[in-house]
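One protein chain is absent from this view; the other protein chains keep their places.
Order of writing sets the labels: A, B and C. Residues in every chain begin at 1.
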Amino acid sequence: MRDPKIPLIPERDHNKSPVLECVGLGIDFGGLTAVDDFNITISPTEICGLIGPNGAGKTTIFNLLTKVYNPTRGSIFLEGKNTKRYNTKDVNKEGIARTFQNIRLFKNLTVLENVLVGLHNEMDYRLFGSIFRLPSYWRSERIARERALELLSIFNMQDIAEHKAGSLPYGSQRRLEIVRALATNPSILLLDEPAAGMNPAETESLMEHIGQIRDTFQIAIFLIEHDMQLVMGVCEGVAVLNYGKLIAKGTPSEIQRDPRVIEAYLGTGGQADA
Amino acid sequence: MKEFRISMPMRYIINSLLLVAFIVAGHLITQSGLLGRAHNANIVSVGIFIILAVSLNLSTGYLGQLPLGHAGFMAIGAYAGAIFWRSGLLPSTASVPAGLLVAGLAAAVVGVIIGIPALRLKGDYLAIITLGFGEIIRVIINNLDSVTGGAGGLHGIPRHSNFLIVYLCVIICCIAIHMLMKSRHGRAILSIRENEIAAESCGINTTYYKVMAFAFSAFFAGIAGALFAGNIGLLVPGEFDFMTSINILMIVVLGGMGSMAGSVIAASILTSLPLFMAALNEYRMIIYALMLIIVMLFKPSGLLGTYDFSLSRLLEKLIRRRIAAKSKVKEGEA
Amino acid sequence: MLLVSQLINGLQLGSIYALVALGYTMVYGIIKLLNFAHGEIIMVGGYIALFSLTLGNFHPVVAALLTVAGCTLLAVILEKLTYAPLRFAPRLSLLITAIGISILLQNVAQFFFDAAPRSFPASELFPVGTVMLGNVSVAYTSLVTIVLSIVSMISLTILVQRTKLGKAMRAVSEDTEAAQLMGVNVNNVITFTFAVGAALAGIGALLFVARFPQVTPTMGAMLGLKAFVAAVLGGIGSIPGAMVGGYAVGLIEVLAVYVGLSRWTDGLVFLVLIIVLLVRPTGIMGRKLMEKV
Partner (left out) sequence: MKKRTLKVFSLVLVLVMALGLLASCANDDNSDVNEITIGILAPLTGGAAYFGESVRNGLMLYIDEFNARGGLQINPILRDEEGNMTIAVTMYNYLVDQNVTAIIGSVTSDPTRAIVPLAFEDNMPMITASATHAGVTVHPDTGQVFTNMFRSCFIDPFQGTKMADFAFEELGARTAAVLYSNEIAYSIGLMEAFIHRAETLGLEIVHIERHADHAVDFVGQLTNIAAHNPDVLFVPGYNYHVALIGPQSVTAGLTDTVLLGADGWAGSLERMEHDPSSIEGSFFMTGFTHESTEQHVLDFISRFEAEYGIPPNMFAAQAYDAAMILIAAIERTLAATDYEPDSEAFRLALIDQMSATDIQGVTGRITFDEFNNPQKTAFIIHIVDGVERFWGTF
């Protein structure tokens, strides 16, 4: 039985808004500007999409937000706090969780263990406690296991908890990555092309899940996606990036009508990306 | 039907009883002289190499780094332990465990000092920097002759590494690493091997865990070094050169990176070969090197892969089979 | 005077390190492999030179060409047999394979040629004697070594900067996948890189045995290690870096002896490496590498 004193979904203070704010964010790679003057504000339970042609710098923005890269210019505020001094793990502890475009699961660990790594900072026993198997170890491990299984049940994956993560089909791997990210108890979830490689039926169910996750966990979701159907169906706000610059922001319907977006996607004699 | 499982406390009791039985039986057998002295001596060396391999496996197999200076940590432990024992600070009964602890801590401290800068660097750089540190340690031991005896060696070390002491250390080492790995800390270490960026994105303090695994690994290498000193009674710096590090690495790779059982088996076989197959001596290094290459080409995870032996799992399987057979018989009767 | 002759000695040593370091740096730049077996290529080169001069009685030029060709061939065979199948394997596997090859070559050499060092007829390869530069006497071998290594490095730079193959090499080292998409035959380029590195190692082997007339199965180990230190010191992946690093290591060693630190020389080289890596992880002339996520 799960310890009722520890809630699955922690209370969140939604008075603090916005959850994420970027001001004049930019990065150069050896003289080449990859992202420039990127501004965005995401409110606590917003689902926001980030679209743009290939090579526009979308994943770079995620890498900046999670401090995989350090920005050359600008600031990132997470729940009002400047993340200037944070590194990747601090950013995660402060509330940003992410998935990766090219799935980065712990392939040789089981599905359950992958989620347990996500729950790492939710457990409290020390090195001493693990080697001598103190009661704190047993209690903490038991709670974490239950919680992991519960999180897996979102995507109905609890029965494959003992399978190796690397042996899962592609779609399940993407879903497991989302579960792992959720396990770190974020206030904003970054999804990097969550529907890539999924068939239309899977994408359909993923859309439902994204909404459901937001509703259950009361978190913001920021997602990069090429599948316009998904973006338009699930996002409340959409930002469009081209050549490292934000060219449009607005609701899905506004974006669809924006001439700059159409220009960016179709270009001059170019091919639509999505 | 629910699958049969042995409960946790039961597993711990079974395993503890077996370990106690192993130690007692081993102690009695080696004391009785039943096996002969050569085998007794070999068993002790095997034990020391098991500790070395299992501890290196922590940083190679589990953490996924390639330190090439394991012999350096072994050397620090060996000299620290030997100097402690020769000083006669403590009465003999307390001296042995205290010396082992001193040896392990000395190596672990150096492990942290080396680890903090070295682990900032990735992959090949780590390999080369640890190799460099290993060489530096050897040069220092050679030059600090007033403390270490220099090339002339440190002699007259009490030779108390018998089966009991060595295998108690083997068991402590294996259990400690096993317990570590089956915990959130262990999963954090594995996640770094699997995908460092993802691990960091999950809030894992990768630097902390790298240094921790490294220090753990150094700690047990240091203990193995002290046991080595207490086995031979003589230490010379040349014993802890690059080839010693490579030999330990070879055990780990052939046994299976990430498999404790593999390390134990490979250490036992490879260490015993000079005694049992002296005819192979001339070709042994060639065979090892070829095996290393072939294993990497065809089974990069090593002979046992990441497989780990679990007695409880084996017992469960046997009991399950028993239950299944019984229920079949019952069905037949019905 | 003492210092000047010591410095010339350091330059000669450094030239050899630089030539060997180039092999490390090129291979590392292109497939991110620390080619542990590179030192052993030099050892094999030493034996080829020895046997072609003593058993084969070849003309020194023929012997030198045979050495360079032999090293190149060996490197290409090793690359095709072991590294190529592991192109997409984890880096750790590649590194361990390289260590395996290194041990294998050492022990095969020991098996066939004996562990005992063999005398090398250095005087047959290069003329013995000294020239006076000002009032410092310099051995012919020192001059030949320094000049030959500079010539080799200039030709290499031209090869990499100016030729089509060189451009392909740079492209592969920049981004293997992109180069492949652009129609570069990545496999051939990698093999070619190994071949060039090994050819330089062959020249390094000749200069080494001319200076230190002794061939042993383990002669490549320490030389290779120090050359690797030189490559890292200069900034791995950078050709001028390898030269700078090579000279730096050579001079550090000689100057350490000059100031009376002879017992610490080996330790000192590694200490400098560690300090450089900590202060400037990309080496003196290296570029910052960004991992793709």
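Some points to look at:
As a convention for this text, a contact is a pair of C-beta atoms (placed from the backbone, for glycine too) under 8 Å apart; a residue touches a chain by one contact, two chains touch by 3 or more.
Here the structure is a predicted model, which is why all the values come from computation and not from measurement.
Among the displayed chains, contact with the absent chain in the complete complex occurs for B, C. Listed residues B:Gly222, B:Pro237 or B:Gly256: the one in touch with the omitted chain is B:Pro237. The chain not shown here is touched by just one of C:Ala116, C:Met132 or C:Val279, and that residue is C:Ala116. Which of C:Cys71, C:Ile101 or C:Ala139 touches the hidden chain is settled by the complete complex: it is C:Ala139. Across B:Pro9, B:Gly36 or B:Pro91, the single residue that touches the chain missing here is B:Gly36. Not every partner is drawn; the one left out touches chain C at residues 2, 5-6, 9, 13, 114-124, 130, 137, 139, 212-214, 216, 218-219, 222-223, 253-254, 257-258, 260, 262-263, 265-266. Although one chain is hidden here, its contacts on chain B can still be listed: residues 36-38, 40-42, 45, 142-143, 145, 150-153, 155-156, 159, 228, 231-234, 236-239, 274-275, 278, 281-282, 284.
The working rule: only the chains that are shown with their structure count from here on.
When every chain is represented by the mean of its C-alpha atoms, the one lying closest to the mean of all protein C-alpha atoms is B. Between chain B and chain C the centroid-to-centroid distance comes to 35 Å (mean Cα coordinates, whole Å).
Note: centroid distance chain A to chain B, computed from Cα atoms, is 39 Å.
In chain B, the residues touching two or more other chains are 197. Contact of a single residue of chain C with at least two other chains is seen at positions 293. If you check the complex, the residues on chain B that touch chain A are 176, 179-180, 182-188, 190-191, 194-195, 197-206, 212, 258, 306. Residues of chain A touching chain B in their complex: 66, 68, 87-89, 92-93, 97-98, 100, 104-109, 113, 116-121, 123, 125, 127, 130-133, 137, 140-141, 144, 180-181, 183-184.
Chain C contributes residues 28, 32-34, 82, 85-86, 89-97, 99-101, 103-104, 106-108, 110-111, 221, 225, 228-229, 232, 263-264, 266-267, 270-271, 273-274, 277-278, 281, 291, 293 to its touches with chain B in the complex.
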